[in-house]
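Worksheet: one structure, shown below.
For this view, one protein chain was removed and the others were kept in their places.
By letter and in written order, the chains are A, B, C and D; residue numbering begins at 1 in each of them.
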Amino acid sequence: MGQQKQEKVRIRVMSFDNNDIVEAECSTLQEAFAHIGKKEITWINVDGLHDPEIIWDIGKRFNVSELILEDFMNTDHRPLYHEEEDQIFIIAKLMSVHQEHKNIESDQFSLIAGPGYLLTLQERVGTHFDPVRQRIRKTPTRELTINPDYLAYTLLDCMVDNYMEIIAEIGEQVEKLDAEVINHPRKDTINEIYRLRTEMNFLRKTIFPLKEISFAFLKSKSVLIHESSREFLNDLHDHVIVSGEALDSYMLMIMDQMHLYNASISNKANEIMKTLTIFAALFIPLTFIAGIYGMNFEVIPELKWKYGYIFFWLLVVFVGGGLFIYFRKRKWF
Amino acid sequence: MGQQKQEKVRIRVMSFDNNDIVEAECSTLQEAFAHIGKKEITWINVDGLHDPEIIWDIGKRFNVSELILEDFMNTDHRPLYHEEEDQIFIIAKLMSVHQEHKNIESDQFSLIAGPGYLLTLQERVGTHFDPVRQRIRKTPTRELTINPDYLAYTLLDCMVDNYMEIIAEIGEQVEKLDAEVINHPRKDTINEIYRLRTEMNFLRKTIFPLKEISFAFLKSKSVLIHESSREFLNDLHDHVIVSGEALDSYMLMIMDQMHLYNASISNKANEIMKTLTIFAALFIPLTFIAGIYGMNFEVIPELKWKYGYIFFWLLVVFVGGGLFIYFRKRKWF
Amino acid sequence: MGQQKQEKVRIRVMSFDNNDIVEAECSTLQEAFAHIGKKEITWINVDGLHDPEIIWDIGKRFNVSELILEDFMNTDHRPLYHEEEDQIFIIAKLMSVHQEHKNIESDQFSLIAGPGYLLTLQERVGTHFDPVRQRIRKTPTRELTINPDYLAYTLLDCMVDNYMEIIAEIGEQVEKLDAEVINHPRKDTINEIYRLRTEMNFLRKTIFPLKEISFAFLKSKSVLIHESSREFLNDLHDHVIVSGEALDSYMLMIMDQMHLYNASISNKANEIMKTLTIFAALFIPLTFIAGIYGMNFEVIPELKWKYGYIFFWLLVVFVGGGLFIYFRKRKWF
Amino acid sequence: MGQQKQEKVRIRVMSFDNNDIVEAECSTLQEAFAHIGKKEITWINVDGLHDPEIIWDIGKRFNVSELILEDFMNTDHRPLYHEEEDQIFIIAKLMSVHQEHKNIESDQFSLIAGPGYLLTLQERVGTHFDPVRQRIRKTPTRELTINPDYLAYTLLDCMVDNYMEIIAEIGEQVEKLDAEVINHPRKDTINEIYRLRTEMNFLRKTIFPLKEISFAFLKSKSVLIHESSREFLNDLHDHVIVSGEALDSYMLMIMDQMHLYNASISNKANEIMKTLTIFAALFIPLTFIAGIYGMNFEVIPELKWKYGYIFFWLLVVFVGGGLFIYFRKRKWF
Partner (left out) sequence: MGQQKQEKVRIRVMSFDNNDIVEAECSTLQEAFAHIGKKEITWINVDGLHDPEIIWDIGKRFNVSELILEDFMNTDHRPLYHEEEDQIFIIAKLMSVHQEHKNIESDQFSLIAGPGYLLTLQERVGTHFDPVRQRIRKTPTRELTINPDYLAYTLLDCMVDNYMEIIAEIGEQVEKLDAEVINHPRKDTINEIYRLRTEMNFLRKTIFPLKEISFAFLKSKSVLIHESSREFLNDLHDHVIVSGEALDSYMLMIMDQMHLYNASISNKANEIMKTLTIFAALFIPLTFIAGIYGMNFEVIPELKWKYGYIFFWLLVVFVGGGLFIYFRKRKWF
């Protein structure tokens, strides 16, 4: 799932039918477009979406409305499914975990499917779709991908697989936190909890609109979609829902950890307070006794006693020790 | 989604069939009614519902019972679905976020669908249905909207889309609160939480009865509803349910934030109390010592010592410092 | 939904077919029974169930087993669905909000459906079923109600509609409590919460067994039930389930309010404790200082100073003020 | 649902077809087995399972494997569904509320259904199945029970009905606790809550595996099961699920009461602490003042004042009273 930021655009073409497959890396879009129509299906993958020129060129070539093109260029766009007479447009997010900082990064991913071609656009160069490329290269599995609807399904399914892995990874981090939260809550445990919660919210915002997209794709009446693909689209929808549920269950878990963390912290503070209160309670009657013998009554017989001061100390030991034993016996500390 | 309060009523007519479309802005209802029947379908949209006269005129023209008309005029009416022999009546709420105050405003929206016409009434002038107008203007998508049931579906779907956007917007505000609640809860954080919760309750009261409406619409046996529309009505119902679920998940989230806020506030207070209790605990034995040497026993040897007072201070430093180090070691502060 | 307690029994008869309708108020059951068979269907509604005689008369006339009659007389009976060869027996509760005390009252409602007749028994005289009477009086909607199964469905549906209204009303009271609970929890807020919770529990106990009843009605193989009614019975079942869900969601809400109330009260008490502890913490070192200069060491140089007492007060101001500023700076109060 | 412990085994036989019914109480199993085959179906009910001999005899007569027989004898056995070529074996629990101690008791209940016979074994003599016996005795309902699959269904359904009643009874106890928990939590309230929770857990462990059993029964391909029974088995499964849901909802309720109880107890303790802290806070400055005038500075002018002591008391009243009024004003107590 590694990615490198790249200045230049990378255009990869896979053009194939049942018998033959042509793979090429093109330097210009025109070169890539030239492949379309030669084989039964042509998949053009454009990595590095910075250049608006490219998107306009694509728009012109495939007769895409300006509105859609603008959505493609807006890298913050909400996942979207749209269909025209013989085209399907999908916008979604590719997720990846940054290899160093371990945080989740998202890439805008756009798709145009039409008769005999599939165009995919990615913000950055990535290896997300390598399993799909493998699949196309092998004869037995290639056959199905000749239909653009199935190829689009394969890409989306690959994307959702990727989500599942990321969710699983986050899930493991959540589970690791468990021991810490329950037994040794530290000050920065809450920050780690919060970081995970934020990442999950981020994932959630990507995965939840996908439900609508997979549903719309599944229910589509587009001429592009073969009856035989319905079942796969149904599986895709199930897959999206399952990943949403997995995420939800981890979100509940992190939420619970938050509550547990708060309870642990509060119990820890309570424990300290209790000990201090016991400590204070031991001294309170002693201070009272000292106060008594600091009074200025003319007649306080104890003050005249020869061993008055020793008597006082014995009293202190007796009262203090008695309370100490009493508190201990009641298992207060 | 902007809206302007407007004194005058605005009447817009779209009358169309597969070949042709007529758009007009009329000054009187009669003018608008004149369009009905000329094309296959006529959509009359009346913005600004204040004038009961208009509603009575509509009632007369379309043979609507008084009961329904009264529901139309009651701008607080609960969402409603009702059907007569060849008419369908729907009352729902249009939502919009006020551009300045950022709070949610709702507009009563009423709909009468009959053979060859669709009448919509709105409390205020709004742009909610502009996407539908766009759709009608374009040939390929116009075709479907020629049936009043499908047109009604389109309007309701557009309304639910709008709900989704508002829910998403509120959701983002909820997510933004997260960091504040967990790390730096402030006194007015609770007010913000409460504001969001109130707005969600408001949305909830609009969206939940809609489930029944979309269900009734879906299950309707009215002659107005074409078999081909069932599927769309089913999608509408799904859409309503999805938006309800999205709202519910944000409501759970804000609820959780409330609990977290309370826990954070409570932990913060506990932390302060703990520190103060430690502070007090340091002084308690010292005060006891001072109390001892304030006693009036005839024989307290230390009082006669030359360096008695210095001895006292050394004792204070020793006891106070000892406790301080002990508390520190146990990581109590 | 108003009701008056009434000593006498009120017997209302509606006897009708597609062409004609006869409405009568009878003074005796025999008079009412005489209507049966004259039209296609006869609906006898007996309000005021106190008199066991009436129930025995009904039992004799319709050949009802003693067991069922006893269930009818037990006004605390759990909702019930029972069917015999050509009869259906239903026991349920009618709900109403008392106009003055605003609390929910329930009325036992029993129903016997047989070929060509429908008998309903109510504990008290009520207006619950007036919408059904309206429906029967109007020609187009009367047609359906000629079958006793559909008429029974209509009455139950009307009853569930009524539940929904009551749930909505309680829901509004719950929502109104929200602001109070979060911002200004008062001692009697908890009583109001408890009152609502109790009323919801009461509703819940009525609505939940209804699920089984509507399900049994739906699945019934009785000869009384026309195939065309299945769909309506299905809708009734959905309706019952929806009202149960609505109630559940308000119950969760009130539960949450209870937790929030407890948290608010606890935070409020904590806040006060914190302030008092700060107050105490300010005095603790001052009392220690006073204790020092109350000691009786022979040599305490400060005691001999000319401005010793003033020095003491300066010390008090310095230490007390210093702590005050320190606590303020750390935002402890 | 009462039961008596009984030393001796009680064997009851019902043997019947559409025309005729024979009921007998046998002293030996052989006597009972003799009825099998004489009528279309024979139901042998053995109460009092202590004697392993009886079970071995049954095993021999019906060709039951040792494994199953051992399961039958293990009165702690988990509910089980098993089928052989032409036999069905079911183990479940009969529940009853002890009439005096009000706690729930369970009885192992085992069932063997085969062509033309149904054998039921119960740990103790009970009246659980009297409604089924009634049903068999009456002609119209007897007809169905002639098939062993339907008779088995009837017994299980009767058992689940019984569960529902017990759940309802516990539910009522839970609801009664509500007022106590919220308004007047007592020390032993928690014990009552715990008792109910334990009983629910006990019920839960019985009802939850039943889901699998009713599902296996429903899905069975056994030759014993008539197609016409499917629907009833489906209803049985629904019934089991509904009772599970009812129990779950009460378990949630008792859980909530536990949390509320804890919150109430904690708030009560907080309230007391708050009052005590206010009390202490009133004395703290007064003790400081007394400390000041206990100091031994050579020059403390107030000490020489004629009305110094009275001045002190005025100061005490002024400071103490001032704080008292201030605390009151801020509504701290």
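Definition applied: a residue touches a chain if its C-beta (ideal position, glycine included) is under 8 Å from a C-beta of that chain, and two chains touch if they have at least 3 such contacts.
Please read all numbers here as calculations on a predicted model, not as lab measurements.
J.: Touching the left-out chain: which of A:Asn19, A:Gln99 or A:Asn296?
T.: Touching the chain that is not displayed is residue A:Asn296.
J.: I need the residue numbers on chain A that touch the omitted chain, in ascending order.
T.: Against the left-out chain, chain A lists 140, 168, 171, 175, 178-179, 182-183, 231, 235, 238, 242, 246, 256, 259-260, 263-264, 266-267, 270-271, 273-274, 277-278, 280-281, 284-285, 287-288, 291-292, 294-301, 332.
J.: Quickly run down the residues of chain D that touch the omitted chain.
T.: Answer for chain D: residues 78, 85, 190-191, 193-194, 197-198, 201, 205, 208, 211-212, 215, 219, 255, 258-259, 262-263, 265-266, 269-270, 272-273, 276-277, 279-280, 283-284, 286-287, 290-291, 293-296, 300, 302-306, 308-309, 312 touch the chain left out.
We take it that only the chains that are shown with their structure count from here on.
J.: Please give the intersection of the contact partners of chain A with those of chain C.
T.: Chains in contact with chain A as well as chain C: B.
J.: Tell me whether chain B and chain C, two copies of the same sequence, contact each other through the same residue numbers or different ones, using over half shared as the line for same.
T.: Because under half of the interface numbers appear in both copies, chain C and chain B meet with different residues.
J.: If I superpose chain A onto chain D using their CA atoms, what angle of rotation comes out, to the nearest 5 degrees?
T.: Nearest-5 rotation angle for the superposition: 145 degrees.
J.: Between chain A and chain B, what distance separates the C-alpha centroids? Give it in angstrom.
T.: A distance of 25 Å separates the two centres.
J.: I need the residues of chain C touching at least two other chains; which ones are they?
T.: 259, 263, 266, 270, 273, 277, 280, 284, 287, 291, 294-296, 300
J.: If each chain is a node and each touching pair an edge, is that a line, ring, star, complete or other?
T.: line
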